[in-house]
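In what follows, a single structure is set out as structure tokens and then discussed.
Complex shown without one protein chain; remaining protein chains in place.
Which chain is which? They are A and B, in the order written, and residues in each are numbered from 1.
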Amino acid sequence: MSDTVSVETVASAIDALRDQVPLVQSLTNIVSANFLTNVLLAAGASNAHIDNVHEAGGFAAVAGGVLVNLGTPDDGTAEAFLIAAEAARTAGTPWVLDPVGVGGLPWRSGIAVDLLRFHPSAIRGNASEIIALAGLGGDTRGVDSASDSADAVPAALSLLKHADAVSASGPVDYIVGRDGGGDVRGIRVSGGSALLPRVTSTGCSLGGLVAAYLAVTPTALDGLVAAHTHVAVASEIAEENASGPGSFAVAYLDALYNVNADTIRSRARIESFDLPAGVQN
Amino acid sequence: MSDTVSVETVASAIDALRDQVPLVQSLTNIVSANFLTNVLLAAGASNAHIDNVHEAGGFAAVAGGVLVNLGTPDDGTAEAFLIAAEAARTAGTPWVLDPVGVGGLPWRSGIAVDLLRFHPSAIRGNASEIIALAGLGGDTRGVDSASDSADAVPAALSLLKHADAVSASGPVDYIVGRDGGGDVRGIRVSGGSALLPRVTSTGCSLGGLVAAYLAVTPTALDGLVAAHTHVAVASEIAEENASGPGSFAVAYLDALYNVNADTIRSRARIESFDLPAGVQN
Partner (left out) sequence: MSDTVSVETVASAIDALRDQVPLVQSLTNIVSANFLTNVLLAAGASNAHIDNVHEAGGFAAVAGGVLVNLGTPDDGTAEAFLIAAEAARTAGTPWVLDPVGVGGLPWRSGIAVDLLRFHPSAIRGNASEIIALAGLGGDTRGVDSASDSADAVPAALSLLKHADAVSASGPVDYIVGRDGGGDVRGIRVSGGSALLPRVTSTGCSLGGLVAAYLAVTPTALDGLVAAHTHVAVASEIAEENASGPGSFAVAYLDALYNVNADTIRSRARIESFDLPAGVQN
């Protein structure tokens, strides 16, 4: 049974997204750039992919939210990641870190550590990336997850010294962060589809959607829960209309567009979960 | 009611496109590279994305048309833009400037000004980009348009000192340029779909299609009108088969492929419009 308070928070957030049409700045990888933008446009936001060193900082100061995704860095974009993150931090623009491939790949792991200095509003990754980023070990298999997302909860909690909220994606998504009163909460979002991992960039584009929701929600925790729920509900609907990953991707974009506050109320599966003993509130 | 002369010009142009299969060279952004190539292949042209400094100039000399799109420049591609534009100008290859994000982003705005030295055959942008490029003010909101496209007509006319023809995309597209006799004309193309701005790269890929049509039409004005009309008719058909932006994008590629001269004759909505007093012919 869903947490009614959380479901209404998400329903309000999706209305706010469509009202405000936040402009995201994405610094994302070349695999996901097109699909991520289509996901944002379908969901009700807007996107500008600005990842050069000359413009990344200035734009981060005026964007509604910024996504830094480590998928396919080179020397130029890696520098732009840091410029954008610092400018976002200085200007108070919410920003999201998606630590793609961190752990198995040492160069980008160093970039990720550097980025943590600028205190991302939210970190979104799969379980193995969250575990790796927290320095608890774990290994990454490309951009796929080798761990169960529930296993990443201790790592996600430890990352709250660097970020306001953290999520680990998987068949069930685990999200931790501080609520409006400053207390740490744990929220689990179910739903989704077994076809999601068969379409590339569904995770990366979720990171973009988090950046969009951060622009319209009071806390990073709310933004993460809203983005994960929008995706879980839309992908569940999409699977009903799919005969493989190609038709699933098409139906997913349609569903992101057609899902509204009432769809969220009837379909969302959001639950609080108990945090491990010893979590400081 | 459509301008019969213009409709027949477009009908001839689409036949010429399918007969000649022009090869476009695109220097476009990483968000649009895939979709733009699919749009060109579906419409009946061909594309090679060649944007490195070593090959951009040599290829521009032999391509049928060149697109320079400022969407996601870095230092390397920015240099390749200038190399390709100069080589196209020298060789007489028609080329298109798509000034994505010009106005709000100072670095690329400087690149755009540099590019104007090489006299693009056609400039295609949204209204705010055209206004910004003309130096008439206006501001850009990412890659979306903040202005009505009719408002961009004075700016488009002022850009005719740098280019043979200019278009401002919007719910209705406004196009100005010199006809075969050297007189400046204004042409308006209606149609399209409200779902077009919900799919990324529909504007950028229109720029690529302009480059393809420039290879097979006698004037840049004809090429712009043909490309805008092909897109307007195809997107109108696509909307009839869409239940959201995902299925719209699929139906749009199908429609670009299936539209022919007869579809143009039955569906195109092309009208001349009066130019402001004082336009020099």
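Rule of thumb we're sticking to: contacts are C-beta pairs under 8 Å (C-beta built on N, C-alpha and C of every residue); 3 or more make two chains touch, one makes a residue touch a chain.
Owing to the predicted nature of the structure, the values given are computational and were not obtained by experimental measurement.
Of B:17, B:70, B:210 or B:250, it is B:250 that touches the chain left out of the display. Which of A:44, A:101 or A:192 touches the hidden chain is settled by the complete complex: it is A:101. Across B:76, B:110 or B:180, the single residue that touches the chain missing here is B:76. By the touch definition given at the top, chain B reaches the unshown chain through residues 23, 30, 33-34, 37-38, 41-42, 46-55, 58-59, 76-77, 249-258.
Chain A meets the missing chain through residues 29-35, 71-75, 101, 105-108, 141-144, 197-201, 243-247, 249-250.
As a working rule, only the chains that are shown with their structure count from here on.
Mean C-alpha position of chain A lies 34 Å from that of chain B.
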